[in-house]
Structure formats: C-alpha cells, structure tokens
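Removed: one protein chain of the complex. Kept in place: all other protein chains.
And then chain A:
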Amino acid sequence: MEFAELIKTPRADNVVLHRPFEPAVEGTLCLTGHHLIFSSRRQDNAEELWLLHSNIDSIEKRFVGSLGTIVIKCKDLRIIQLDIPGMEECLNIASSIEALSTLDSVTLMYPFFYRPMFEIVEDGWSAFLPEKEFEFLNALTDEWRLTYINKDFSICPSYPPVVTVPKSIDDETLQKVAVFRHGGRFPVLSYYHKKNGMVMMRTSQPLTGTNGKRCKDDEKLINSTLGPGRRGYIIDTRSLSAAQQARAKGGGFEVEVYYPQWRRIHKSVERFNILQESLIKLVEACNDQSHNMDRWLSKLEASNWLTHVKEILTAGCLAAQCIDREDASVLVHGTEGTDSTLQITSLAQIILDPDCRTIRGFESLIVREWLQAGHPFQQRCAQSAYSNSKQKWEAPVFLLFLDCVWQMLHQFPCSFEFNEHFLVTLFEHAYASQFGTFLGNNENERSKLKLPQKTMSLWSWVNQPEELKNFKNPLFEANSLVIWPSVAPQSLQLWEGGLLSKLMTIL
C-alpha cells in the first residue's frame, strides 16, 4: 500500500496540541493514510482529534532546540498547532502530512476508502433524481419536457444526462443551440414560479464573437418560453464592458434586436481569483491580533468580502424581483454559467420558494443547482485561504453562496428549517469530506469515477433522523411567503459561525 511509504513516523508521543479557545492538551499523534489522529489518551477525559489530510491547506514547521512545532492551517479555516519533541520525528511527520494532503489522484481520496458505520435508510445518490423533480413540474404545466440528449455527456460535458427544456423545442434544435453557447450549456429550466407561471432559466454566454454571429435556434428557444406580449429579463452577471470584451474571445451577449421580448440587465458579480483573494484577505484580517479597531475595519473593507456578499445577494434579489414583482421570466448567465449564474439562480429560489428553505428542499437545491448544474467543486475547493501554492481555479463561490444564505437565515430566523450548523457542515464537506458528494467537477466526472457505486453520499448520512435533528432550526415555522432580505450594508454581518469562529490564531 503506497500510503505506508509516505509515512515515515506513524506515531509520536508527548505531543502537545494547541487549538484556539481551548487549553493545550498533551497526547499521542498518529498518522494514517487519510487522517491525522491526536489522542489525549487520558483515562478520565479522553479527547481525540481526527483531521482529514485532505482538509489541510498548508503547514508550517519551525524549531526551538529539538522541539519542533507544526502549524496546520485547514481548508475549513481552522488553525491548529502541534508541538512535537524530537527534530527527526517532527520533520518526518511534517513531510508525511505534506505528501498525504496533496495526493493528486481523486481515487486515492478518503471517500473511496470510507466505510459507513451507519445503516443506510435512503441512498443519497438517488434521492434527488431529475425525473422525480420533473413529475412535480409536470403536474403544474405541460410546457416543459425532459431531454436525454446529453445522456452520454457529448453535447455538454458539464451538464447532467437529463435536463428540462421547453416542450416545443426538439433535440435537433437543442444540438444547434449547444454549439452557439459556451461549453455547450444551452438554456435549461432552473425554476418554475408556481404563483404566476414565470420561469428562471440558466445558460452560458452566447458565442456571438466580434462579428455578431446569431443563432436562430437559440432565439427560437429563448423566445419560445415567453407567451405573446410578455417580457423577460436576461440577467448577465458581467458588467456591460466585460461582456463586450468577451466578444473578442468569441463570447458575447444577446443582442436585443434578435430577442425582442427580452431586456438585458448587467449585474456584475466578481469571479475566480478576485473572490479567492477576497477570502485570503478576509481570513488574514480575522487572524490579525493587533487589537486595533481602525486596522480591523480597513482590512475588512480591503478584503471586499461583504461587498461580494452584497453584490451576490442583490443579484439574487433582482432575479427574484423580476419573477415575482414584474411577472417576467428570467434567463441568467455569465461566461461559463457554472459559478455566479448558479449563485444567483439558487439564491433567487430561496427567496421565492419556501420549499428551498426546508432541509430536504435545500439539499435538492444544492444537488440541482450546484452539483448537477456542473459547478466545478473539485477545482474551486482544491485550496482555501491559507494555501501558498499558486492559485489556479480555486474560488470560494460556494462559500459565498452559503454566506448569503446565512445572511437571509439571520434576517429570517424562523423561516428556515435548517440552522447555521447545517450551512457550516456543507461548507466543510465541500472542502474535505469522507463522502463522495462534492468530488469531481460535474456529473460526467462523477459517473466516470463511479462515485455512486464506490463512495457514500453526504445526504445518506445527513438524512438519518438522529443526524438530522442536529441541523434543525427549533424556531422554524413554515412560511409560504416570498422573503425579501435587506441588502443594506448595515444589515449585513460577518458570518461568525462560518468564518470567525474557526479563526483566531493561537500564536
């Protein structure tokens, strides 16, 4: 077994563990293929820490005499410190952790080795099938159909095998539309608003390029979703200038003449490295121990984190407002349609649809709008705020979404069936988990990895009654109304439970 080769010192005694807010503990440290295990081994009050290697974002080591110290910074933003006597042991352990936390093959990850200790009541892998969701929709309207055109992922590699499209559009047309859209992500149904029959669709940018190419099938598809005399809004998550610049690279935006019933709104939401930098700066600010108020506020400001929260939440409100207030349908896209687009479509649903505020409904939302919709979790969550390595595709897109949900939960504490702990749990599992749910970047990769057969679903575990009760909000009372959060800066708060509570260095 190759893990054993990486572990030179599997065990060290008299190690001292330091964690924020808690007294230091002495005990034994063990390394296994997937875990770093620390046990106080005390008879009276045995304390154990199990840390997944995949949760480790960065490690630092330093020595004072022969006492070595390893500082481990985790992707879930925790920081722990281990004092290890003996220089060699410490070096060995540090290099093992470094190697084990940066395994490059997905199939070596813990979910492929994890065997559940609980009985599976309902398999989470099959709990949220598109067919089942479609049944509910079909009971309300017959204007939509399921298409299996992508069943072998050949039309759009980042889409699931089954998606919902307008009934009047045949597969042949879809095929042509897919060619016109970035990454083949043709417009699909995201949400149907029962109250007025308006819909929210999502897609990626049209490939108009500099010479303003058009695609009649694309126009036909998009226009077909509006009845005669009705209006729709295209929410482009880029600024107008960014969208215009995208044309140079073959991308672009819908030109109004060809989509006469639609009006385009540019609501810029930041992407990738800007968000990643924001998280890094925010965590840095939170870890600042200087006790200087001005410095804290200016660092918090410089991180821009709350600005992003406000932007995303506002964009979500805008989409919801178009649907519920303006009685208009909405089409959302940015460039790829896998990040900011999903933030907006999922937040809008939470605002509009009370079902999404239940535990089950929220899980279904995550599955539909994030996992099946092809948010590249593996790329985005490969590293977190402490990583020294150069950023590639990392971005806290999902964390920002969870933060926005928390802001709503904070403003409507009785309208959500789940509590803050549920959101924190999702955040942690998105970055490191024993479950296979967040592995891979899309359904295509997941099916190639055979995740449903080889790993356990997070939902199988979460949905057990005895676990579920930890995630329930005791104040929940079903609220069938649309909830409009305030996005004023005075109403937004730093998400303490998700961000701050894990921070504060011990050093």
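Please note the rule applied: a residue touches a chain if its C-beta (ideal position, glycine included) is under 8 Å from a C-beta of that chain, and two chains touch if they have at least 3 such contacts; residues count from 1.
Please note the rule applied: contacts and distances are computed from a predicted model.
> What is the protein name, per UniProt, of the chain that does not appear here: "Large ribosomal subunit protein uL14m", "Pyruvate dehydrogenase E1 component subunit alpha", "Putative acetyltransferase A, auxiliary subunit" or "Myotubularin related protein 6"?
Answer from the UniProt record of the missing subunit chain: "Myotubularin related protein 6".
> Per the definition of touch given earlier, which of A:R185, A:K267, A:K281 or A:H333 contacts the omitted chain?
Selected residue, touching the omitted chain: A:K267.
> Considering the complete complex, identify which of A:L103, A:L207 or A:C286 is in touch with the unshown chain.
Spelled out, the listed residue whose C-beta touches the missing chain is A:C286.
> Please output the residues of chain A touching the missing chain, sorted low to high.
240, 256, 263-267, 286, 289, 291-298, 300-301, 304, 306-307, 309-310, 314, 317-318, 321, 325, 410-415, 469, 472, 474-479, 481-494, 500, 504
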